[in-house]
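Only a single protein chain was left out; the remaining protein chains are all shown in position.
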Amino acid sequence: MVVLLALLAAHGCRQRAGHEVVVYTSVDQVFAEPVFRAFEERSGIHVRAVFDTEETKSTGVVNRLIAEAGQPQADAFWSGDPVRPFLLIQRGLVVPYPSPEAAAIPAAFKAADGMWTGTAARARVLLVNRDRVAAGTEPRSIRDLADPRWKGRAAIANPLFGTTTMHVAALFASWGDADATAFLRALKANGVRIASSNGEVKRLVVAGEVSFGVTDTDDAHEAVAGGAHVEVVYPDADGAGTLVMPTSVVVLKGGPNPATAHALVDYLLSADAERRMAENGAHMPLRRDVPVPDGVRRVGDVRAMAVDYARVAAAMEAIQPALREWSGL
Amino acid sequence: MSGSRWQEPVITAVASAAILVVCFAPLAALAVDAASAASTANVSLWRLTQLFASTVVTAGAVTLVALGIGIPLGVLLARTDLPGRRAALILHAFPLFVPPFLLALGWFHLARADGALGSVLAAAALFGRAGLIAVLGLALTPAATALTMLGVDGIDPALEEAARTVARPAVVVRRILLPLARPALALAGLVVFALAFSEIGVPMFLRVRTYPAAVLARLGGIAYAPGEAFLLVLPLLGLALVLAIIERRFGGLRTLSALGVRTDRPRWPLGRWRWPVAIACWLVVAAGVAPFAAVAAEALASDRLGEAVTPAIPSVWNSLRVAAITATVVTAGGLVLARALVNRGRASRAVDALAALAFITPAAALGTGVTIVWNRPTTGFIYTAPMILVVGLAGRYAVLGIRPLAAVLSRTPPHIDDAARAAGASYLRRLGRIVVPMHRRAIVASWMLVAVFALRDLETVILFYPAGEEPLMVRIFTLEANGPPAVIATLALLQVGLTALTLAAGVALLGRRR
Partner (left out) sequence: MTAALELANLSVRRGAAAVLADVDLSLAPGEIVALLGPSGAGKSTIVRVALGLMAPTTGTVAIDGRLASSGSRVLVPPEERGMGVVFQDLALWPHLTVRDNLAFALHGRRLGREETAARISSLLDDLGIAALDRRYPGALSGGERQRVAIARALVGDPTAILLDEPLANLDLVLKTELLGVFQRVLRRGRTSTLYVTHDPREAAVLADRVAVLETGRITHLGSPTAIARDPRTPFARAIASELVSTLSATDGRAHE
């Protein structure tokens, strides 16, 4: 019994092992982990990470950060979308850090004071099943989701979670409340399938259960790379533009290791990190000097929707009740 | 020797306090949070009630499926000469110890277009309420089978034999065995219902909306409002209380007969029914095991297994370590509390009831409570360490250490302990030299049960696992978002392997009958 207690004590307690950094991230683990490993190798700093699960299944890493605000456990937050960090910024949980690497990031995708900085991005695209959609008749715009031509043949992920929330909020911010609400209603009327996640949308399209779906570039790229007979369409290329969602890095206030936090942020914004995200995760680099593999575009080569991410963040909170009603909770 | 008088009350109090802290504190913290926050419950009551009701119905359907298959199977395995009984039981029981989410994953691999059972029909049927009921029903059937077997085995053979002189086996089963085994069957129903109701992974995977999933979604949505989440949790706690009361009424401690009971009574010959029944049984077993095969096939089809496994090794170690420590702590504390329970201590009954409540409470609520309680400056050294996983899991599964041991202890003649007391043995000495050696098998079985549940756990630990110290199930879940299916399948196999290893170790320890 004494031995057991000693074991418990030794194993249970955390010793602050000096050279480490704690990062919470909602970037997909498959992509983020190699980046962290690369950072570890270069810097010798040990990375302890908390990942988000499939968007619907977790408390959300953001909520965990808020829950732990009284006693912060994380140094940095690498968000899979540019909007969620605002939830932390609004609550005063973030400190600005203008990284030297941020110079190469376009102004539209960062805060001037270094509160948040964007890096490797995704875009909201239409993934189209070539077997169920004849050439030349593909959907070209996000509004096609409400087009009766596609009744019951489209899919979108649950707008309560993940990048879909951001997308809907961006529509609210961009089209105005009335138009956006009408659009949501039209989606329902048009029998759009609500999937639990973007990955699910991809599965549905690849399996041929729907003709097309709205998903993220990385999911779409994976479908293509997996050999499925699908096509990626960047919607509204000749209209309002495609919604670009850079991943976003913030430094948390009161984190245990501020110095190493800066080092990690510097790396995440670097060309090397963007290259890895492009190669492993089909993320679109924001920097102009990063090589891209086949099928991946640089943000600079896409018509991007003009977006004020702070406004979108506000819209996200505001539309919560309406969204919940719409999706049934 | 007068110093030994304090042993029993102090040790019992310490064990009870520890169990109270891990089981009750999180719930209390959540309640306090709810009370103090001005929670604007921004929810539609009507919709919620609908969702709650539909989830109750779904869980009920799962229970019916599990009992409908498990009770007959249990009787067949317990009392007939079915060929290959032992193997059937082992294979059949195994899926119970694996997170149902993995089973759903396996069914998906089987049912999708290019899967072994692939057809559009199969895939469509899987994703929906019917599929949920089928998958969960199959996953939880072994609980009904095992409890039925224990219930039937515990019946005095003389009763059965007396009946056999006047009626055929089928009638004996219907009119004598099953009614006498009612406490065990009721417990089976309750366990299956509780597990089915609070299950989150499978409904989410199969795109069925359930109440606990909605609560989790509420916690995981944009606005972090634990107070509001707690309000949503209240009906669940209410349900848990109802289940706990029903369970008490149906027998509480009497529901489990001693583990490892010898069944050397003569078995009923099935005669000409032997092969048809055997085939039916083995079909059920096969249905339970099929998802594993699918997952294994998926994993082995890939040539990058090493890549998947190597980074997961720390997770494997975390899982095993945490499970072992949790099981040890819970079994030790549970033994002390079980003794107090059997001696009818009133306080210990309250602690036991709270432990049961913590088990039935949805993990999301418990996890949030754990964070509130332990993430403070004074207790930070626990919160940021793997210890917090032990704390959280011990709170969730304490009841699995207490109940089985209490059931076994209550079947031990009290004079065994009285004689030891009269012979001058102190509490600790009795515990160490009499209770533990006499009930070695039950203690090992209890340890195994807790360890396997700790290994299998996902929803409890996902909310507060320390950065970089994730258990294997968490890793599987976080990777599932976008990991290659082969990698997920490999890790799933690894998880299954860990479970099998733990069970095998336990069975080996239980093995030798004196």
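Here the chain labels run A and B in written order, and each chain numbers its own residues starting at 1.
One rule holds for everything that comes next: a residue touches a chain if its C-beta (ideal position, glycine included) is under 8 Å from a C-beta of that chain, and two chains touch if they have at least 3 such contacts.
Small disclaimer: the values here were computed from a predicted structure and weren't measured.
Displayed chains that the missing chain touches over the full complex: B (touch as defined at the top). The omitted chain makes contact with just one of the residues B:Gly271, B:Pro377 or B:Pro413: B:Pro413. In the full complex, chain B contacts the hidden chain through residues 1-2, 4-5, 413, 415-416, 418-426, 429, 433-434, 437-438, 514.
One rule holds in what follows: only the chains that are shown with their structure count from here on.
Those residues of chain A lying in contact with chain B across their complex are 1, 4, 7-8, 11-14, 22-24, 28-31, 33, 47-60, 62-64, 66-68, 70-71, 73-74, 87, 160-161, 165, 195-197, 199-200, 207-209, 218-219, 222, 281, 316-317, 320-321, 324-325, 328-329.
On the side of chain B, the complex with chain A involves touching residues 42-44, 47-48, 51, 112-113, 123-124, 200-201, 204-205, 207, 209, 214, 216-224, 226, 311, 321, 325, 328-329, 332, 364, 367-368, 371-372, 375-377, 380-387, 390, 462-470, 474-475, 477-484.
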